[in-house]
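Note that one protein chain of the assembly has been removed; the remaining protein chains are unaltered in position.
Then we have chain A:
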Amino acid sequence: MEMFSSLLCREHFVVTASPAPGQVLKGGVDKITVIWGLNQTLPAGTDSAYKTVKVKLCYAPVSQADRGWRKTKDSMKKDKTCPYKIVDRPYNSANKTSQSVEWTVKRDVPTATYFVRVYAFDADENEVAYGQTTDAHKTTTLIQVEAISGRHKTMDICSIFFSAFSVLSLAGFFYIEKRKGKRSQ
């Protein structure tokens, strides 16, 4: 499907994720377990076209506010809601009800509020169904991630060292030249 809106009637998966409400996942350290399965109330054969499944980490609206580069767009090609891939695997028609994956939150995942979405693709790599951990308004059961800062003690020390070097060499030059000036007078 090219437009997400045409997928809305095809929320065929039930998806849950491990974090408890209020739990904050630390980037690079904590793991998230996603469990998804086909909705049991659907008629048999609904999933006949599904070939691959992708599980993605997506921004919740609160983390998209005032950030146009994370905007949700209806066109699937232009949509920037779900940038982080958790897993990409072939659809297992033998085990429809309970697929799971355990994923360590990568170190380049930014601090934000997320939800998890599962997409099913057909043989032509088109999205044909989906499911997500949150409701249609993307306000419930959200996941908090706290990213690494990217700072290291070594970096801090080098920063201070080179800063001090700059100031002290300037002061040193100035002092030496002033003294030379005084001596020659």
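The definition used in the following text is that contacts are C-beta pairs under 8 Å (C-beta built on N, C-alpha and C of every residue); 3 or more make two chains touch, one makes a residue touch a chain; residues count from 1.
One rule holds in what follows: contacts and distances are computed from a predicted model.
S.K.: Which protein name, taken from UniProt, belongs to the chain you can't see among "Prefoldin subunit 4", "HIGH-AFFINITY NITRATE TRANSPORTER 2.1-LIKE", "glutathione transferase" or "Palmitoyltransferase"?
M.R.: This omitted chain is identified in its UniProt record as "HIGH-AFFINITY NITRATE TRANSPORTER 2.1-LIKE".
S.K.: Check each of A:Leu8, A:Val29, A:Ala123 or A:Leu170 against the chain that is not shown and name the one that touches it.
M.R.: Result: among the candidates, A:Leu170 touches the missing chain.
S.K.: Among the options A:Met3, A:Leu42, A:Val87 or A:Ile148, which residue touches the chain absent from this view?
M.R.: Once the missing chain is taken into account, the touching residue is A:Ile148.
S.K.: What chain A residues would touch the chain not displayed?
M.R.: 28, 65-69, 107-108, 110-112, 147-152, 155-156, 158-160, 162-167, 169-170, 173-174, 177, 181
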